[in-house]
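Every protein chain except one is present and positioned as in the full complex.
Naming follows writing order (A, B and C), and every chain is counted from residue 1.
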Amino acid sequence: MAKASDKPVKKVVLAYSGGLDTSIILKWLQTEYGAEVVTFTADLGQGEELAPAREKALKMGIKPENIFIDDLREEFVRDFVFPMFRANAQYEGDYLLGTSIARPLISKRQIEIAKQVGADAVCHGATGKGNDQVRFELGYYALEPDIRVIAPWREWEFRSREALLDFAEKNQIPIAKDKRGEAPFSVDANLLHSSSEGKVLEDPAVEAPEFVHQRTISPEDAPDKATVITIGFEKGDAVSIDGVAMSPATILTKLNELGHDNGIGRLDLVENRYVGMKSRGVYETPGGTILIAAHRGIESITLDGGAMHLKDQLMPKYAELIYNGFWFSPEREMLQAAIDLSQEKVSGAVRVKLYKGNVSVIGRESPNSLYDQDLVTFEEGVQAYDHNDAGGFIKLNALRLRVLAKRDRKG
Amino acid sequence: MAKASDKPVKKVVLAYSGGLDTSIILKWLQTEYGAEVVTFTADLGQGEELAPAREKALKMGIKPENIFIDDLREEFVRDFVFPMFRANAQYEGDYLLGTSIARPLISKRQIEIAKQVGADAVCHGATGKGNDQVRFELGYYALEPDIRVIAPWREWEFRSREALLDFAEKNQIPIAKDKRGEAPFSVDANLLHSSSEGKVLEDPAVEAPEFVHQRTISPEDAPDKATVITIGFEKGDAVSIDGVAMSPATILTKLNELGHDNGIGRLDLVENRYVGMKSRGVYETPGGTILIAAHRGIESITLDGGAMHLKDQLMPKYAELIYNGFWFSPEREMLQAAIDLSQEKVSGAVRVKLYKGNVSVIGRESPNSLYDQDLVTFEEGVQAYDHNDAGGFIKLNALRLRVLAKRDRKG
Amino acid sequence: MAKASDKPVKKVVLAYSGGLDTSIILKWLQTEYGAEVVTFTADLGQGEELAPAREKALKMGIKPENIFIDDLREEFVRDFVFPMFRANAQYEGDYLLGTSIARPLISKRQIEIAKQVGADAVCHGATGKGNDQVRFELGYYALEPDIRVIAPWREWEFRSREALLDFAEKNQIPIAKDKRGEAPFSVDANLLHSSSEGKVLEDPAVEAPEFVHQRTISPEDAPDKATVITIGFEKGDAVSIDGVAMSPATILTKLNELGHDNGIGRLDLVENRYVGMKSRGVYETPGGTILIAAHRGIESITLDGGAMHLKDQLMPKYAELIYNGFWFSPEREMLQAAIDLSQEKVSGAVRVKLYKGNVSVIGRESPNSLYDQDLVTFEEGVQAYDHNDAGGFIKLNALRLRVLAKRDRKG
Partner (left out) sequence: MAKASDKPVKKVVLAYSGGLDTSIILKWLQTEYGAEVVTFTADLGQGEELAPAREKALKMGIKPENIFIDDLREEFVRDFVFPMFRANAQYEGDYLLGTSIARPLISKRQIEIAKQVGADAVCHGATGKGNDQVRFELGYYALEPDIRVIAPWREWEFRSREALLDFAEKNQIPIAKDKRGEAPFSVDANLLHSSSEGKVLEDPAVEAPEFVHQRTISPEDAPDKATVITIGFEKGDAVSIDGVAMSPATILTKLNELGHDNGIGRLDLVENRYVGMKSRGVYETPGGTILIAAHRGIESITLDGGAMHLKDQLMPKYAELIYNGFWFSPEREMLQAAIDLSQEKVSGAVRVKLYKGNVSVIGRESPNSLYDQDLVTFEEGVQAYDHNDAGGFIKLNALRLRVLAKRDRKG
């Protein structure tokens, strides 16, 4: 019986960074699959020039009409980062999901391009031991169930970095001098965060060296004077800094600068990968770390206790779904519907103090405040709070405990 | 029909701090109820001398055998604080429950004393608008369902602070000079934390003044040089600092000092009270803030992902139960059983860096590590990880999403 | 300080059934409060004539313009019962919440009328030991926070049924002969269910007598031949029986008849009331029992597994919220948003067999089926299912368990 993977691939959309690894993949797709390659390079705020990616693609024989370069920063923040922050999502208590949340957008764009150019396959450069392969591929399949997925790292015959580089050399793929030796750690970056892992970070008992950090100066190096800013929110999303309205990507960029300068958002974490192993990463999420604190701050005065507690109970599941790659799943969308509904009144302003790694909410105000004194003090005639009510409240809450105690005393 | 509250109270155990308010209550119990008063004063690490409480009680006519003064610090940390930290409990995302966790122990001791001395009532000094009345009374009722509970703040006729002080004066209760005017905020403290609320803190838009802080210097005032310590854990509980074994209360005391000196553990929060209103508090939990970070650190290498995610999903409910006063409830005990089981192997050491308000886990190691390289690399012959497995893993995880996509495409 | 309850009530909207108890309340409001009474009588499908309620109200001096009689059956089923059934809500595993779900609608209408007629108070006839007082009043307050609530059973001086009846007699309220003695149990009914409790049902060890049942014949008395019907669904709601389109209330009425005739929907339950005590009730929910089985049936082929499992995990909380009276709460609305989103494709037809108390789903089909063979067998070239994938799927799912086992073996 012929397997799907026996069928020839005609055209494949490759998530292409322009770097060495995806260049090798590009060539491998051409030589091994004999496929026409379409490159897709996205600006998600990773901080790299995109122009070289076009040049390199052209050099490797990609037709101009097969080169896609998109600035997705606004879409990324507006449709992925912000919805996630409405949920206060933190994986395993701490991780702000910076890598996880970027993958579904890349998958989505690759599938869109595949449909546009009539490609029958998509390809990514994630390795076979990590979470990203899962995230990319669940995204592909959820959006185009019949797509052929090529995952070179799980398929090709290269058994060592050396073999890979030999292939590159043989195929005239330029190798930067410093790449011949292996990098001391690997990096993923986008507008929300940068993550570092591997090599020098592999022993979780050993402190991460200062040089792995990309996005933040250390708290020690940050200014001795605090910076205070005011973040404006509309329906759960940040919309302004110090009264200046900004687009989603602009706000996150600005918060990243502020976070960077104040040594904010470093996290050294051992986490549980979906594929079953523990790994250690160093994450830097400067703007996101400010944002989640501020978001919790504005929620604290605008969100009812019942809604907040439900959100808190749903959050770990929501974060797990995103971490595991299930952004495009009915259950994530259900949770999002619940979360989004809760944010209707989450508007106002939060003052945040940034100081040497600390983010402290020091003030919050909102036209929708549930704390407001005028609200708490009800109109005359209908007393808002009678001390005596507390007695009854306690008595009935205690009733079942008392019945229990009497029962258990008998035993 | 005679109500319970119509029956005379013969002997009442009062949670007595020795301060002005509980002294007024003491006198009020004597005059209003004509009851024999038993005072109970506990050292929970609030940082006050207990000797004066005895003296004052004697002066107010309490018989020596009716004065109970207990050092409960070890019991507090061992049986209340530590079990709660095993759960990584944080109410509404941030609050470490410092006040909430102390109440059940006080309730428990009061009921024990009531049984010992044959008292028919207990009394506390919590006001009628707060959570503490609920916590005290749920504790009382859960442990002694037939106990009579006296809550002076909900019962007495005093309608102003002035009236209260007049009563004090009339009854020769000494009033410290600075008490004639009202304090600018009120404080609760124990070994885990101190909380401040009211008056100068009432407007959540206004930054908390520096002078409300009791337990910590500000990050700005903290040393310019980081302090690094190693915390040892056994079955989820801290047992040593820098290799020196310590009792639970000693460890927390030591961590409090370290936290204090490094400006760690301040939290300015607007929270949802169980009685239905929002309130604003400033919490300082220096040692606890270090402890929860370190505990998550040791869990990160010793706790399986499935266990950790279940814990994370149960935590908000667990924290809510403690906040609301349901420590002595079957559901809290059920959750505790699940949590405690998960901690069997949570032993090892965590290195933590303390610097100007920051607590950073920078290293963790454990004989029970699930990260350990020797574990991850399985014995020869049974390969731990085959890249090809990931393909199947993804394919089956994707299957339902593909079926969905095909279905939805039809529609 | 004047309490709210000291202010005179000018006009009060009473939930008025026309029966003895609410007639007594009506009179008591007139005499005790000196208030103008507005009566509100709703047809929720309880199976009683409403005309007599008008007559009685007139006789008791209610002005014609103060008498409100509404047929709310369609609104009840469409906006309350059906949304709840989308969630498959069952309280404590079994109870279909027939009483609970009717209360918010009554509260809502009372508040609407109060606004319309300028009333300053509302009043209900629920007793002080039950859940209904909570449900009514939480509804009132959520919709009109300043409303004055009168709960006669908690307020008046009558300490016995005898005293109540004396008051009725003295005030010329006609008492049906059989009411002089106490009923052997009390009943609540609406289009969804009827519940019986009290007296003959008080000992949970004793079987409920046959005569308490109002809505169903016993399975023993039901026909020896099964009835098979087909229920059509659109977006999670029943829309037709045997191909005949019907309105929500008509469908439920028809299912009630079918359930009644086949002895379906009886439940004898000891449940936990929100006010802290256990109570025993006999519920009959003939149509609802058919409906929930059929709804689960249509979901089984149209709802994705991830969505279904999330729904199942949210359901107990959702059911508890409705039982406790929190229909008009942000958290119920959040859960509803998640649930409703999941129902977009829950359309199709379910064949159900009704036989002597049994409801059995025996067939389901849908244009949106996720089971459909054509869907499961993917197009050629992209194999839907490769046995080998299962190996990888299992291996990665097992990985953390293997690491654990290796770790624990060491210990």
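Assume contacts are C-beta pairs under 8 Å (C-beta built on N, C-alpha and C of every residue); 3 or more make two chains touch, one makes a residue touch a chain.
Source: prediction; values computed, not measured.
For the omitted chain, the shown partners it touches in the full complex are A, B, C. Contact with the omitted chain, checked across C:137, C:197, C:237 or C:284, is made by C:137. Of the candidate positions C:34, C:204 or C:367, contact with the hidden chain is made by C:204. Of the candidate positions B:300, B:329, B:347 or B:368, contact with the unshown chain belongs to B:329. The residue from B:51, B:163, B:183 or B:337 that touches the chain not shown here is B:337. By the touch criterion stated above, the residues of chain C touching the omitted chain are 88, 92-94, 128-129, 133-134, 137-138, 141-146, 151, 153-154, 202, 204-208, 219-220, 224, 226, 266, 268-272, 275-278, 280, 296, 300-301, 304-305, 308-309, 312-313, 315-317, 320, 325, 328-330, 351, 353, 355-358, 360-365, 369-371, 373, 376, 385, 387-388, 390-391, 393-394, 397-398, 401-406, 409. Within the entire complex, the positions of chain A that touch the omitted partner chain are 1, 159, 304-306, 345, 367-370, 372, 375-376, 378, 384-386, 388-393, 395-397, 399-400, 402-404, 406-408, 410-411.
Along chain B, the points of touch with the absent chain fall at residues 3-4, 7, 145-148, 272, 275-278, 304, 306-307, 309-311, 317, 326, 329-331, 333-335, 337-342, 378-379, 381-383, 386, 396-400, 403.
Going forward, only the chains that are shown with their structure count from here on.
In terms of inter-chain touching, the protein chains here all touch one another pairwise. Distance between chain A and chain C, defined via averaged C-alpha coordinates, is recorded as 42 Å. Computed from the mean C-alpha positions, the centre of chain A lies at a distance of 33 Å from the centre of chain B. In chain B, the residues that reach two or more other chains under the touch definition are 304-305, 369-370, 376, 385, 388, 390-391, 393, 397, 401-404, 406.
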